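A single structure is presented below for examination.
Shown here: the complex without one of its protein chains, the others still in place.
So, subunit A:
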Amino acid sequence: MLTMPVPDGAVLSRRAEIVTALRRIVPGEGVIDSEEERRVYESDGLTAYRTLPMVVVLPETVDQVRRVMRYCSEHGIKLVPRGAGTSLSGGALPLADGVLLGMGKFKRILEIDIANRCAVVQPGVTNLAITHAVQDQGFYYAPDPSSQIACTIGGNVGENSGGVHCLKYGLTTNNVIGIEMITIDGEVVRLGGKHFDAAGYDLLGVMVGSEGLLGVVTEVTVRLLPKPPGARALLIGFPSVVGAGECVAAIIAAGIIPGGMEMMDKLAVQAAEAFVHAGYPLDAEALLIVELDGCEAEIDHLVAAVEDIAGQHGATSCRVSQNEAERLNFWAGRKAAFPAVGRLSPDYYCMDGTIPRRRLGDVLARMKQMEGQYKLRVANVFHAGDGNLHPLIMYDANQPGELERAEEFGNDILRLCVEVGGVLTGEHGVGVEKRDLMGTMFDDTDLEQQQRLKCAFDPDSLLNPGKVFPQLCRCAELGRVHVHAGQTRFPELPRF
């Protein structure tokens, strides 16, 4: 299990005084003090970890956020920002000696600007609510994480959320064009806007995916896209996962970037089929869902091409959705894959590594070996187009030691992802979950450089400490310049 920074006794002893001060900034029910009500916020989507926050603040105005942050900054109090609390990596895990800053009351869509193809929204607006607000005009917001009904755009910015359509349409970072944020010392900063690109450093690009460690987002400008006129999905069964993987590579090599391309292994297929009856082929070792979108002429052309490629790669079944209801039904099984696996096992642990797709066969074979070693089963769901794996490790938290075994298994899978040239997390974020594995992907110099960026924004390390980095930031030490004048001398250099 991970350890969090030891709570600061001096801060805890001032709790009553801190609550009073916060109430002066956010009146009424916006400051949550009672243990019972704080309990609601003790964890996020990574439910294995729970901490009761010192106090919860739910501001309603930008000025309140600014003043809360300034107060925390002046008094050396840690602060954890939170959107809807759907993080799967513990990004919003509270701190026992920290303020939990819930942005859920920032729910307004401020502007829909069709001429500039963007919308300006508050951070507590849910991902799906943006699409709902613009779909009558023929638009949508492209990134669609599976939690999109609940997750907020502020959280999406924090985590750089993806979804099943990101191979073609990009992640949050490619679809957010401006933000207003508050720095830890309470300064309001605007980055980007309705225009393209930054005048100076692309700090907007850095804020997206910074997991709440650099600032608190109070407004987001998102790019809107015209809804594709049509979409059709293919359901393709394969006798082996490796064969399905080769088919994916062949589709891309043929110049086709599908709107979505998802793979499930046999266990995931069977679980999903038993749960939602999507008509999945139960004999297949692997199932591919390929969605092609665009005008009818394009869809016809690409469906024929993909059917052809699937045939050449030994597909045992191939069905094309005949109408919108059938297309949605094909997806229903995939979208329900996590809860479906949840029915097979009391608990499951969802991983999120990315690998170069060419290594899929090796990685799955090694994972099979590990199943034996850890005596736990795994169902696999992947975003096949971009090599993002979501192995679901099944365990029973009531069996002593099983959670620890599942976590160790998960860590081994992620180490394997890095070993084959991939990364620890494709879309869920590092949070607390993968924090202690950062060293497998980055060396000390890499991590120090990342932390020096943190120091530029938050020199006292008050924003979401204990997340992402295995060691707490020591800005004074990291900022020191060690010059060894005299050790390397100019005359020795002409060989360059």
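Assume contacts are C-beta pairs under 8 Å (C-beta built on N, C-alpha and C of every residue); 3 or more make two chains touch, one makes a residue touch a chain; residues count from 1.
FYI, contacts and distances are computed from a predicted model.
*Asks:* Identify the UniProt protein name of the omitted chain, choosing among "Acyl carrier protein", "Elongation factor P", "Glycolate oxidase subunit GlcE" or "Sulfate transport system permease protein CysT".
*Replies:* "Glycolate oxidase subunit GlcE"
*Asks:* Given the contact definition stated above, which residue among A:12, A:295, A:365 or A:397 touches the chain not shown here?
*Replies:* Final answer for the missing-chain contact: A:295.
*Asks:* Check each of A:45, A:260 or A:422 against the chain that is not shown and name the one that touches it.
*Replies:* Missing-chain contact among the listed residues: A:422.
*Asks:* Can you say which of A:159, A:180 or A:265 touches the chain missing from this structure?
*Replies:* Of the listed residues, the one touching the omitted chain is A:159.
*Asks:* Since one chain has been left out of the picture, which residues of subunit A touch it in the full complex?
*Replies:* Contact residues on subunit A toward the absent chain are 113-117, 138-139, 159-160, 162, 166-167, 170-171, 173-174, 183, 187-189, 191, 193-206, 208-210, 214, 226-229, 249-250, 252-257, 294-298, 300-302, 354-358, 383, 386-388, 421-430, 434, 438, 441-443, 445-447, 449-450, 452-457, 468, 479, 481-490, 493, 496.
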